[in-house]
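Below is one structure. I have some questions about it.
Removed from the display is one protein chain of the complex; every other protein chain stays in position.
The block that comes next holds chain A.
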Amino acid sequence: MSVSGGGGPPSLLLVEDDEVIRKTVAMTLERYGYAVSAAGDGLTGLELFRDGRHDLLVLDVMLPALDGIGLCRRVRESSVVPILMMSARGDSLDVVSGLEAGADDYVVKPVDTAVLVARIRSLLRRAAFTPPAPPAERSPEPADARLVFGDLSIDPQGLEVCRAGEPVALAPTELRLLLEFAVNPGIVLDRQTLLRNVWDYGWDGDSRVVDLCVQRLRKKIGTDRIETVRGFGYKLLR
């Protein structure tokens, strides 16, 4: 199930400065069968990330040397690996800047072990994304056909997105969000539906996650492709 394609357990990189949390979370995740490497500050975290292949990053926001947001941005320069931010402050500034920096999701400390593991699983599932059945079923074209929206073409089978012929690198969440739009072209999708279908959240989900992911997606596929329908949600223009 790991994107690295290796046979072993999914490998996680945990960057957290609080020693107790770092140790206990690492031990907990190991109990759940993940291979965990841990770092106590941002720079060590970045080194570890560059040295090995990781299927998912769990980053604390407040870190010495290089903070979680900076680290997230640095990782995003070269990788689309899923990133889960952990913030103890939980105020909108932390959440928004984390998501803007390219994180796929965030949790506020203290987080229940069960919740943390569920979020990690959900993110890994998105990353190891197998083509969804809906596009093939709903699309009148053959299953292997590319979905084309203006200069954007999406291959729902090969999970490739091209803009004007150039391939676009999308993070797993962005890709899944785009596919959700692509199977419902021209239809307004509200934030709750997107939260449920893409992030596996119920009503307790934070709709800013959706807004910020849409923003990131727009930067990559063109700002006009996804239209905001005020008070309702978003839709993909044909």
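In the analysis below, contacts are C-beta pairs under 8 Å (C-beta built on N, C-alpha and C of every residue); 3 or more make two chains touch, one makes a residue touch a chain; residues count from 1.
As a working rule, contacts and distances are computed from a predicted model.
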- Identify the UniProt protein name of the omitted chain, choosing among "Branched-chain amino acid ABC transporter permease", "Molybdopterin synthase sulfur carrier subunit", "histidine kinase" or "(2Fe-2S)-binding protein". "histidine kinase"
- Message: Touching the hidden chain in the complete assembly: which of A:24, A:78 or A:215 does that?
- Response: A:24
- Message: For a quick check of understanding: of A:113, A:215 or A:228, which residue touches the chain that isn't displayed?
- Response: A:113
- Item | Interface with the unshown chain - residue positions in chain A | 18, 20-21, 24-25, 27-28, 31, 62, 88-91, 93-94, 108-113, 190-192, 202-204, 206-208, 231-232
